[in-house]
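Take a look at chain A:
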Amino acid sequence: MTAMLVSASAAAPAGVVPTDRAGPVLVVDGLKVAYGNATALHGVSLEVHAGETVALIGANGAGKSTTLRAISGLLKARTGTITFEGRSIANLAPDRIVAAGIAHCPEERHVWPGMTVEENISLGAYLCRSKAEVQRRVGMAFHRFPRLRERARQLAGTLSGGEQQMLAIARALMSEPRLLMLDEPSLGLSPKMAEEVFEVVRSINAHGVTVLLVEQNIHNALSVASRAYVVETGRIMAGRRSEDLRGDPDLLRAYLGG
Partner candidate 1 sequence: QETVRIGLIQPLTGSVAYNGQSVVEGARLAIEEVNAAGGVLGKKIELIIEDGQCKPANSVNAVEKLVQKDKVVGLVGAFCSSATAAIMPVAQKYKIPLVTGVSSKADLTEQGNPYFFRAAETDGLMAKAFAKILAKDLKLGSVAYIGVNDDWGRGGIEEFSRDLSALGVKTVLTEYFDHGTTDFFTLLTKLRAAKPDGVFVAAETQDGSILVKQIRELGITAKVFGVGSWATADFIKLAGDAAEGIHAAVPYASTYEAPRNQAFVKKYEAKYGIKPGKYGAAGYNALNIVAAAIAGAGSTDAEAIRAALQKTRYEAPNGVYQFTGKGQAYGFDAVLVRLEKGEPKVIASAPVEATD
Partner candidate 2 sequence: MNALHDAEPLLRADNLTMRFGGLTAVRDFSFEIMPGEIVGLIGPNGAGKTTCFNMLTGFYTPTEGRVRFKGVDITNRKPFAIARMGLVRSFQKTNVMKRLTVFENVLTGHYLDGRQSLLETFLPGERVRRAERAARDSAATIIEMMGLGRRMNAPAHLLSCGELRLLEVAVALAAKPTLLMLDEPAAGLNSHEAAGFGETLRTLVGRYVQSLLVVEHNMGLVMSVSDRVVVLNFGQKLAEGRPHEVQANPDVVEAYLGKAAA
């Protein structure tokens, strides 16, 4: 199945969006990634279907973030293929991948500390050249995160941890991606705020955006995701429906350690 898709994409001209919107939009196959000489992923394979929300869960240091980094082009795959909407994106630069419709909200926030909240947000839509459109999206972001509107002129580096997290999420949404990848979006958020963020994720998803999520709060993760992959030391151990995992705490404990 995967092999077929890859070869089909090789034949299709670049940029052609497959009409089968229900098929897998993202296919990762046999992905191997290393930091220097230390291999972090030993062949990860996964599939995300259009309109789905999929979670990656797993223990500390398992390689969840590394998987996302490889998809968004921050890390180069040693071997393996990454196909997005039928097109191979394994060797594209991050900025090309963003242009292709994938947004990645990275771990540890990475806001631009010396720029204001508003600048941070509007730069999220860097590739959008229409000023009016950017303005609309900024309004949208402020609507989703009223706290950020209050802080629009504050330098992002002086925000509290949770506020920076909101900013990072808001910024990632600005490119209006077709695939949104969030790395621990609830990190540092209060329970209430985390809930609100997941509400945002649900509503975005409801508008047809596919979501790939790394989340440590298993309860929250399984509540938004329809499926989850469990990652362990650089390998995908299982791809399960959320209900199944939720119903089986022992299984979860076995996967997640602790």
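Operating definition for what follows: contacts are C-beta pairs under 8 Å (C-beta built on N, C-alpha and C of every residue); 3 or more make two chains touch, one makes a residue touch a chain; residues count from 1.
The set was built so that all candidates are chains of the complex that A comes from, given by their letters.
Note that the coordinates shown come from a computational prediction; the quantities given were computed from them, not determined experimentally.
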Mark the candidate that touches any copy of chain A in this complex, from 1 or 2. 2
Quick check on the complex: what are the chain A residues that touch candidate 2? 35, 38, 57-62, 65, 107-108, 147, 154, 158-163, 165-166, 184, 187-196, 216-219, 252-253, 256-258
